[in-house]
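To start, the structure under review is shown below, and the notes come after it.
Only one protein chain is missing; all other protein chains are in place.
Per-chain residue numbering starts at 1, and chain names A and B are given in the order in which the chains are listed.
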Amino acid sequence: MSIHIQNISKSFTSFKREAGLKGAFQSFINRKYETFHALQNINLDVDSGEIVGILGENGAGKTTLIKLMVGLLYPTDGSIHIDGYTPWKRKNEFLKQISVVMGQKNQLWWDIPASESFLLNQKIYEIPQAEYKKTLEELVQLLNVEDKLNVQVRRLSLGERMKMEIIAALLHKPKFILLDEPTIGLDVISQSKIREFIKFYNEEHNSTFLLTSHYMNDIQALCDRVFVIHKGHGLYDGNFNALVNKIKPQKKLIFEFPHAPAEDMIVSLQQEFEFNLIRNVVTAELPDKQLTKLLGSLFKLDDPVTFSVEELPVEDTMRTFFSNPEKFL
Amino acid sequence: MVRRYLNLWGSFFANSLTRDMEYKANLIGGIIVDIIFYSVQYFFFSIIYSYVDTLGSFTREDVMVFLIITFISDTVYMFLFSGNLFPLNRLVVQGDLDFMLLKPINSQFLVSFRYVKSYAIFSLVILVLMLLRQSSLHSADIGLMNYLYFSISFFCGLVIWYSLDFLIACLTFWFKNFTVGGWLSHELLKFSSRPDSIYTGITRKILFSLVPMALVSSVPARMLLYGLNVKLLMFQITISLSFVIMTFWVWKRGLLRYESASS
Partner (left out) sequence: MFKFLKKYSAVIKMTWIQTLEYRANLYVGLFSILSGIFIEYLIWKQIFVARGTELIRGFTLNELVAFIFLSMIVGQLKSSWVTSIEMIDAIRSGGLNKYLIRPISFYTYHLMMFIGQNSLFYMAYFTLIAAFPFIFPGLAFTTNFQVFGFLAALFLAVYLSYNMYYIMVCISFWFHEVRALVIAYNIANIILSGQIIPLRFFPEMYLKIITFTPLPFLVDFPVSIATGQLPTDMWASKFFLGFCWCLITWGIGKTLYYFGIKQYGGYGA
């Protein structure tokens, strides 16, 4: 399912109010309105079978973009075509091909077993019985929740509940799936289980995924391509690792000598490279090329007891990025 | 189409029943509240009729039948809609309406019928039996045809009530956080819980047209007690149809507003 987003803009009007009793009185008598531009001139094309991550800080416009794509909002300007459908017309044929999972909201009935809610979805999406059974069995097995199907949803753990939400969202075999913070609040194991599942499902069914997440590990594991929104503008569209390299090309080197190296050698090296030496251990954060050079020089001094080169934590990198995104692009 | 939606409602009912069985205390509490409510209404009229023999055309025994009819429409309404229309405000404020809009079925249907207050069915059975008994005790001869006309008229009354409540609930699209919707409709409903014969002049005209609360239970009671009144029934059908059509229109407008307002 391919997506074409062209020049999409969306603005909201809301009334503003000052705090306190005085503000409450003022707004009681006379409300003042202000316009807020949530999205401005967004362009995005996604091919069938892709998994694209949407990145941005809180309030950057991610949710607005998602809502526009599934037809929950009307744009102020621009157009969106998803396999020829215009989302906000909300044709039943279109709705039968999409699905939305929101980590912070649940669509399952709280007080009854998930299986009953699934049956309701079967009727709503008019899924033939045989197909329904097959899909359900497959999903339940993949997510490993066979024994939880008949437990009231409120008794499930957060991770199990999320799995059930995902099953409910996939029963009708949607071709386009939007995941909004699907792993929020989950423990590390559940997170990676859900990640694996998404990856597998995407390869198996060639369905298109759009994903937002605060966990950069989610994004790194699932999305080759990301789309970055900042203050309502599209800022970057492309490979995630390339973006990370652009922001912080450094890697971390740890190199341990068997004996403390000669001081004059170190001093001369320190004129060329930036690194630390604590007893026998050298640590440095440098771009690829410099790091290779430094490594070469260190080897010339002595053979190491051990050495390693590591990527920097992607979470930190992205935090640096969002503190001032324009700087890096 | 109709079958599909009936089928869906069946699923709603089954799910609601499963849920309500979990909360027995709720069920008993609900029944107690119902009984108190009915007793209060009965007590009110028994005091009124200790001072007078008839209120307009409604005699004491007429009013007993009328009362049971108001209880029945109240209960049917509870059964079908009370779990759905009140919470619309919360759905809109918290944005949970999103999920309903993403389903490939009519969203007004989903929003209106999703939760069934299944326990109301107990009260309903008892009330229908009471109505049958009360109308057989009635001094007037109430024939089978009267029941037929009553049923049609009652159905129209229910449709009107649903529409009116739905329209009020939809105000939440225009007034952010419209928590008073339930209260407001309850206050309007008050007009239907008194026999229409007390209303005169312009009030009467309003209650038969703009805010047709008199059509909810007084007119059905008239059909049962005094027999068919073709003009009145036709009128009631027209009014209920136009109100339903209005709900379709308002729902559409409301969604437009919801979509352009939420973020």
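In this section, contacts are C-beta pairs under 8 Å (C-beta built on N, C-alpha and C of every residue); 3 or more make two chains touch, one makes a residue touch a chain.
Since the model is a prediction, treat every value here as computed from it, not as a measurement.
When the whole complex is considered, the residue among B:Ile48, B:Leu132 or B:Leu148 that touches the unshown chain is B:Ile48.
Shown as candidates are B:Asn7, B:Gln94, B:Ser151 or B:Thr200; the residue that touches the absent chain is B:Thr200.
Touching the missing chain, out of B:Asn26, B:Gln94, B:Ser209 or B:Thr238, is residue B:Asn26. Within the full complex, the residue among B:Phe12, B:Phe178 or B:Phe208 touching the omitted chain is B:Phe178. Mapped onto chain B, contacts with the missing chain fall at residues 25-26, 28-30, 32-33, 36-37, 39-40, 43-44, 47-48, 50-56, 175, 177-180, 183-184, 187, 190-191, 194, 197-200, 203.
Basically, only the chains that are shown with their structure count from here on.
Separating the CA-averaged centres of chain A and chain B is a span of 46 Å.
In the complex of the two chains, the chain B residues touching chain A come out as 4, 7-8, 11-12, 14-15, 18-19, 22-23, 95-96, 98-99, 101-105, 110, 256, 259-263. By the touch criterion given at the top, residues 12, 38, 63-64, 67, 70-74, 88, 90, 92-93, 95-96, 98-100, 102, 105, 107, 109, 111-113, 116-117, 119-120, 123-126, 152 of chain A touch chain B in their complex.
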